[in-house]
Structure formats: structure tokens, C-alpha cells
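The block that comes next holds subunit A.
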Amino acid sequence: MTSIIETKDLTIAFGGHIAVDSVNFSVPSNHFKSIIGPNGAGKTTFFNLLSGQLTPTKGQVFLKGEDITKLSPTERTRKGIGRSFQITNVFPNLTVLENVRLAVQSVAGVRYQMLRHFRKYRQFEEKAYEILRLVLLDNKAGAVAKNLAHGEKRKLEIAMLLALETEVLLLDEPTAGMSLEEVPAILDVIKKIKADGNRTIILIEHKMDMILDLSDSLMVLFNGRFLADGTPEEIMNNETVQTAYLGGLYE
Partner candidate 1 sequence: MDVLINLSINGLATGMLIFLLAAGLTLIFGLMDVLNFAHGGLFAWGAYAGIWSYTMTGSFLMGIICALLAGLLLGLLMEKFIIKPVYGNHIQQILITLGVMIVLSEMLKVVWGPNQLSAKTPSYLAGSWEFGGVIMIKYRLFIIVIGFLVFFTVYYILKKTKIGLIVRAGVMNKEMVQALGINIKKIFMLVFMVGSSMAALGGVLLGPYSGVIYAEMGMEFAILAFIVVVIGGMGSIKGSLFAAILVGLSGAFMAYYVPDLSLAVNMLLMAVVLIFRPQGLSQINGL
Partner candidate 2 sequence: MTLHLKLDAVETYIDQFHILQGVSLEVKRGEVTVLLGRNGAGKTTTLRSIMGLNPPAKGTIEYSGENITGLATYQIAAKGIGYVPEDQGIFGELTVEENMKVAMKKDNEQTKERLDYILNLFPDLKKFWKRSGGNLSGGQKQMLSIARAYVNDNDLLLIDEPSKGLAPIVVEKVMESIQEMKSKTTIVLVEQNFIMASTIGDHFYIIDDGRTILHGEMKELKEDENIRRQYLGIA
Partner candidate 3 sequence: SNSTGKNEENTESTNNAGTSNSEGSSNSSDDKKDPIKIGVLASLSGALESYGKQTVKGFKLGLEYATEGTMEVAGYKIEYVIEDTETKPEVAIQKATKMIEDDRVDFLIGSSSSADTLAVLPLAEEYEKIMIVEPAAADSITGADWNKYIFRTARNSSQDAVAGAAAIAGDGVKIATLAPDYAFGRDGIAAFKEAAEKLGADIVHEEYADPAATDFTSNIQKIIDAKPDYLYVVWAGANTPWNQIADMKVQEKGIKISTGAPDIAALATMDALIGMEGFTVYYHTLPKNEVNDWLVKKHNSRHNGEAPDLFTPGGMSAAIAIVQALKNTDGDTDVNKLISTMEGMSFDTPKGKMTFRKEDHQALQALYAIRLEKVDGVDYPVPVLMRELTPEETAPPVRN
């Protein structure tokens, strides 16, 4: 089993505060990994380092053995790292369909075409629709994204990520704020992707039941540092994790 994404001594400091501290991390391909940890542990920052939104003060990121530390988010996306954002991050004045279509278009490599009409690429639109159906958002395809309810925006976020068709998917709290009724549907989507194979998924979540249900393994971050790694059972039984993170709710 070769690791598809790997970090070495990954570190970043904001001013004096070290948000991610010498994290060594490695995920084999087709693996489902979850990252947990208290608020402010550095999970999102860690994602930002993987996807290139931030550059580390120290350490490296490898994708399939290649050092990608110096690459921009754009280049990393093209190489196969896609991500969703914790704070919904969509194109507010574009329609839901257009939001997804843009991602599809990027994947298809139609980036600098400036002479043909975009509607000539009918297949992009169809693809986008397909993905929206998958996340149960096709009924809102024509709506302007900023008018969506919170949960709907989260779905759009996932749709855009799926459209990128990257080998590695970084999901930052995809179901936060999603209703009880709809979480299972999204879970199904994620499971389906997982079942399809050849995708590596890394998930940040605070919903433990979901994590336990999905993950092959878990990493725990604490104060920016690596705390533990293991199967869901191992982690759940780890006492430090229990006191520092889980508290009484999951006892």
C-alpha cells in the first residue's frame, strides 16, 4: 500500500502561535481517513496546508511521492487535491448550476477558451446537473447561490468538490448545519464515492457517529500537534481523546 498523500514535519506558525506543529501524516490511496480534535486544534489549517491555501513555515507535503509544497492551490487542484470549505465558500451571485458548471469546466481543462460560446459545451451542464441530483440540490439549480439556506449551501459546496473529480477529497465538516433528515443522504453520497474506489477521502468532522460509521482510520490533532492515530475503536478508547475532546456525550 503506497501512500497517496503524505506530510513531513508539517508546521505553520501565525505570529507566535504554532497552529500546526511538525505533523507527519500519511494516507494510503483508497483510504478513508478522518481527522478529529478540539476546536482550534489546527484541522482546517492542516487542510489549508494540504490544499495550498497556506504555505508551511516548515516541512513538506507530498502527493504520490512528489513534493508539492511550493505549488499553488490551482496547481494542486489540477494534480488531484480537491477540497470543500468549512465556512461556505461559493459564488454568491451565480446560480447553483453555474457554480458547479465552473468546476466541471475546470476539470475538463477548458480554461482559456475565449472564442466559443460556453453553451456549446452542453456536456458540462449535464454533468453539473447530474452532480446536483446526487446531492439532492437539483431542485435549486436555477437559484442564485446566496439565496440558499445554510444547509443547501453546504450541499452545493460538496457538489463543487465532487465535480472536481480529484483523487483526493478533503472534506471540512461537510454536514455542519445540515438537517437531521438530510445528513443520511449526504452520508450516502460519501459512501457511494468511497465504494467507487480510487478516491482517497480525508474528513474533518465533529459528529462522532458519522466518523465511526465511515472511517477506515482516525487521526487526532491536539493543539496543532499529532496526538494519536488508529482505527476508530482504538481512538474511541483513548483516554486523552475522551477527556480532551469527546467529553461526556459519547461515554
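On how the list was made: all candidates are chains of the complex that A comes from, given by their letters.
As a convention for this text, contacts are C-beta pairs under 8 Å (C-beta built on N, C-alpha and C of every residue); 3 or more make two chains touch, one makes a residue touch a chain; residues count from 1.
In this text, all values refer to a predicted model and were calculated from it rather than measured experimentally.
Candidates 1, 2 or 3 all come from the same complex, and the one touching subunit A there is 2. Residues of subunit A that touch candidate 2 in their complex: 14, 17, 37-41, 43-45, 86-87, 147-152, 155, 172-173, 176-182, 184, 206, 208, 244-250.
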